[in-house]
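Sending over a structure as C-alpha cells; questions will come in a sec.
Note that this complex is displayed minus one protein chain, with the remaining chains in position.
Now for subunit A:
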Amino acid sequence: MSPMKLCVPGESLCSEGDCNPGAGVYLRHGYIYSSLAGFVLKTTEGEKLPVISVVRETEAQLLPDVGAIVTCKVTSTNPRFAKVHILYVGSTPLKDRFRGTIRKEDVRATEKDKVEIYKSFRTGDIVLAKVISLGDIQSNYLLTTAENELGVVVAHSEAGAQMIPISWCEMQCPLTHAKEFRKVARVQPEYLEA
C-alpha cells in the first residue's frame, strides 16, 4: 500500500468535479479543501464520484446530534423529568460530560399521561435514548425513550444486584426477587454497541 497522503487544514485537495466532499473537508469556490490535519481518503462506490474525506487516527470528537442513539446514565429524577449524563454517542465514548433531559412525556409512546418517572427510571440506571432536540437556552439535550428498543438496559436493585428484565415495564432482583418498575429496553443488536 502506498503511503497515504497527509494534509493540513486549508490544503486544496481537488476540484468539485473530481470528488464529492465527505467528512473533514469543505467546499469553497468549486474546490475541496481539507479542514482537518490527517490522512486523505478516497472511497469509490459504484459509478458515482469518489467521496473524498480526511480522517484522523484518533476519532474526531463526536457531538450528540438529533436522531443519534446515545447511552446515558441517570443522575437525578423528579416527577417531571429525569436528568442524565450522556456517556456514548452510538458506540463512541464522549471525552467530556454532556447533560441531557428525558421529559415525562418522552418516556414512552403510549399512555403518555400515565407515565410516572419513578416507575421508569432510577438514579444510576444506564439508559439507551434517542436525541430529539439539541434544546434551547434553558434546557439541555432533549432525549426520548419512546420506542421499544429504547429504555433502561442496566439497573441495580435496592439490594445492589443487577436486575433481570422480566417484562417491558418490570425488572426483578436476582437476590431478593423483588420486582421494580422500569421502562425496559428490548435490546436490539444494532443498538447494543456500547
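The definition used in the following text is that a contact is a pair of C-beta atoms (placed from the backbone, for glycine too) under 8 Å apart; a residue touches a chain by one contact, two chains touch by 3 or more; residues count from 1.
Just so we're on the same page, contacts and distances are computed from a predicted model.
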Absent chain [UniProt protein name; select from "SKP1-like protein", "Exosome complex component MTR3", "AAA+ ATPase domain-containing protein" or "Proteasome subunit beta"]: "Exosome complex component MTR3"
Residue in contact with the excluded chain [from A:33, A:88 or A:121]: A:33
In subunit A, positions touching the absent partner: 3-4, 6-12, 24, 26, 28, 33, 35-39, 56-58, 60-61, 63, 95-99, 134-138, 140-141
